[in-house]
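Read the structure below first, then the notes.
A single protein chain has been removed from this complex, and every other one stays in its place.
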Amino acid sequence: MFPATFEYYAPTTLEEALEVLRQNPEAKILAGGHSLIPALKLRLTTPPALVDLRRIPGLAGIRLEGDHLVIGAMTTYYDIQTSDLVRQHVPVLAEATDLVGDLQVRNWGTVGGSLAHSDPAGDYPAIMLALGAEVRARGPQGERTIPIDQFFVGMFTTALQPGEVLTEVRVPVMPPGTGAAYVKFPHPASRYAVVGICAVVTREDNICRQARVAVTGATLQATRATAAEQALQGQPLNPDTIRAAAERAPEGLTIVGDRVFASEEYRTHLVRVLTRRALTAAVEKIR
Amino acid sequence: MVQAPERPLGAAVKRREDPRFITGQGTYVDNLKFVGAVYLAILRSPYAHARIKKIDASRARAHPGVLAVFTGEDLRRDGIGSIPVGWLLPDIRLVPHYPLAVDKARYVGDGVAAVVAADRYTAYDALSLIDVEYEPLPAVVDQEAATKPGAPLVHDEAPNNICFKFVLSGGNVDQAFAEADGVVRQKVINHRVSGSSVEPRAALAVFHPATGELTLYNTNQNPHLIRLLLALTMNYPEHKIRVIAPDVGGGFGTKIYLYPDEVVACYAAMKLGRPVKWVETRSEYLRATIHGRDHITYFEAAYKKDGTITGLKVTTYANLGAYISPFGPLIPTFLYVPMLHGPYKLPNVSAEVYGVFTNTTPADATRGAGRPEATYLLERMVDLVARELNMDPAEVRRRNVLEPFENYQTPMAFVYDSGNYPATLERALELVGYRQLREEQRRLREQGRYIGIGLSTYVEVTGAAPSQIAVSLGAQAGLFESAIVRVHPTGKVTLFTGSHTHGQGHETTFAQAIADQFGIPLDDVEVVHGDTAAIPFGLGTYGSRSTPVGLTAAYVAGQRVLEKAKRIAAHLLEAAEADIVFEGGRFFVRGAPERAVTFQEVALEAYVPRKIPADLELGLEASAFFNPTNFVFPFGTHVAVVEVDPETGQVKLLRYVAVDDVGRVINPMVVDGQVHGGVVHGLGQALWEQVVYDEHGNLLTGTWLDYAMPKAADLPFIETDRLVTPSPANPLGVKGAGETGTIAATPAVVNAVIDALAPFGVRHIDMPLTPERVWRAIRAAQTQR
Partner (left out) sequence: MARVSIRINGVVHEADVEPRLLLVHFIREVAGLTGTNIGCDTSQCGACTVILNGRAAKSCTFLAVQCDGSEILTVEGLAKDGQLHPIQQAFWEKHGLQCGYCTPGMIMTAYHFLQMNPNPTEEQIRHALEGNICRCTGYHNIVKAIQYAAELMRGGAPAATPAD
């Protein structure tokens, strides 16, 4: 297919990018492009202008800053998957990244693009939610930090304001006593998540001190499964408590199905099963 | 790689077509460039059923870069007719199919208008500038519902949306049911699929106003048929049309037909005097390129206590889509019903088939075409009987398959040419380790793990076949194939064949057979195909007919060449023609092998005569039109082994064993490749692939984001083995191999999944066996208990 026409800007500084966005309020930001370009080709979106962040130095890269791993918005899945820092400090992120899209998508898709797109079936939104990351953004009003829990507002909608650019993601280093796992049930064609569950569990004296469980694929945007988290918190970690918590995972969530592959009812079931599996795997990985 | 032995026939020779593909030098239609070419885009109906009240193209025409906009009315005014139907059944309800809709759009994707522009981006821009006023009408999608009173009519000419009713039977079905010990009944849905070749369709039409020659480069499997249909549709002389099917990126049946878009491309090229290129997008392919299968079937089978199946009654509603695709009427009739005896003794079968119009994309042949539907039904039937009798499904098959035979007259119609069904069945069971697997299954079930073993014992019909019979049954074209074998003065050979290769490897396998026949090196044979200007005639490649019919034509022509060569050799050797023996590329006098001339020497003599007399015609070439005396019937047994996650319903393929008998094999490597690909096509239908419409006829699987095909990560290696029972129906003893895998795999996988779920009491699940369907089946069975 063929995109409709648009203006193309490739600023070389963030300031320049913000200025272009100010002058073109309907413009879309082009990062890795692996969600945006397919949408342009199908003409699902026809923005008047694109602002390509690729030429801005410093937006890609991974560094350790205190107890946070700081990942630049333009960092690709490939870079994350192959990063020693990631493997060492947030191993679940490297493991889960291998399940994103396919090899070519991982080579070029970016963390910033994935989060800013808030695809209801994207993998990174749920993973970052469970990891308790923070998003840094620069806009006309300056720089700000958005807790990930406030970031995903709806389907393809985030807390980013018009003219704002996501610059980096700050992922807390996994504290001791913590394990994490991402379990994905991929769509056979798109390889997007039909349901994906990321669970991060912190254990103290065999008691669950904290559990973060995030869902993608089944809801309009990635969401925490707070009922499951609360059910587990303060409980001993064993198959029974995990099962009981997982049973409650869909509580409070608006689960959405499709008419071809997986209905609302089935996805609700999968949320329970995959939550149990993710929690079980996370507990096994506690170190 | 196996080293080529002395004789090329039967050797795993590396393919000669590959060097151009692995280096990016393939000549697919979209790779062809012509000076001055312009681009065509088709505006397609977003409605499944709508009256076209008005088309205003003024905004599109005014758009910079747009050369023309055409509508259905324009084409009709210029004498473009309806696309003909290729197979007429008794009392068939014919309806017109104009290349662009004139009164109503009848499916999502039906062409409504066409834009020609300087480049493809502009052409697609202009589509959104055509203003069409539609009056949406109620749509009908389900073919059984479409036959009920009050259903919306797709065509006013077809009451109850019925295009045809086809009835055929063999034996005495009523008696079989009266004498049965038991009867199983089941409704089975063989759902709609898309062939989905990775190359979409494309057309490049070039018109020379001075000569009147129209050349169409087109993604098709049979250029002569396209030329014939184009001539009839456009009312343009056949001999002024040249159709070239260059490299084609897969067909799977979807590129057999003349489609509306190709006609529009030719029309536009003639109107504008410019080369016109049209390349389908994938989204268009899923809407505008034919779909396959789509049967709703009710069957009942009568059986005896010992597992013998004695009778079968079938009622099928076959969804034809919105128009009659050229071979749409053939697939659910003659390619389906007469195969309902399968590989079994099953003596009494009756079937009625309703061909039904709906507001969906037209349906026609997709890899297997009719035979997969018959085999699926039969193999589900056998497993259901086994379940009723609590017998092993392998044992029920043993008790029902035909004994080894040559020329077996089935009760309904076909004469099976040759078969040894018990041999492939036993070999497959041995290869998969059937008994051990059953034990493992029992053991794993105790641990709460569910593996399933599914069998599929099949016979299929390929190499269609006696033209006179086909024409008497409604074919509007013969079913022969043509070939010219031309020996050049240096003894090199060019074979011109009416078959077309788009992955099958004929450039290699046909050359192997000819090189073998003439005793010359493989490199001395070139195969030319896919061009109506080079080849006398051709019916092309579909229904696994290229080897049994196309290659046989080449072989017959080759024999004629050899007859003449013997005459020439007799003069060179100064011996009587009757005394000349041809062996290993040499002609010699019987009893005196040292008195010999080579094939090359004879070839030279044919063009540079020194010894042959003036009354012997010069040159060395022959043509043949091979019209087979019978179809050929490949067969085999496949076994699928799966594990089902009972909690999610997800199916994992553990193993797949395919034992086939496709008669004599020209190139085992190529046949194995056909089996691998065929199997994966078939199991794709079983597990993932499905074209889905909502009740309003909106296509819900309109891109490859939704239309789910097998990927490498979903699959194990395919374990293949082969037996060889030569066909008596042709001199090479060959059968077709392109569809066996697809036909066998679908029921093997479905039977395996249902076998895995036997402990839950699951008896049947309709395809595709998506995790949700499997999960629901388990739940429903548990609730019933």
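Some points to look at:
Order of writing sets the labels: A and B. Residues in every chain begin at 1.
In the analysis below, contacts are C-beta pairs under 8 Å (C-beta built on N, C-alpha and C of every residue); 3 or more make two chains touch, one makes a residue touch a chain.
All values derive from a computational prediction rather than experimental measurement.
The residue touching the chain not shown here, chosen from B:504, B:600 or B:630, is B:504. Residue A:101 is the one among A:11, A:72 or A:101 that touches the chain missing from this view. Within the complete assembly, residues 1, 14-15, 17-26, 28, 30-31, 33, 121, 195-200, 247-250, 252, 281-283, 502-505, 669-670, 672-673, 676-681, 703-705, 709-713, 715, 717-718, 741 of subunit B touch the chain that is not shown.
Mapped onto subunit A, the footprint of the missing chain covers residues 1-8, 10, 30, 33-34, 37-38, 40-42, 50, 52, 54, 78, 98, 101-105, 107-108, 189-191.
We adopt the following convention: only the chains that are shown with their structure count from here on.
Per-chain CA centroids place subunit A at a distance of 44 Å from subunit B.
On the side of subunit B, the complex with subunit A involves touching residues 120-121, 124-125, 281, 283, 647-648, 650, 687-688, 690, 692, 694, 700-701, 703-709, 711, 714, 770-772, 775-776. The residues of subunit A lying in touch with subunit B in their complex are 1-5, 42, 185, 187-190, 259-263, 266, 269-270, 273.
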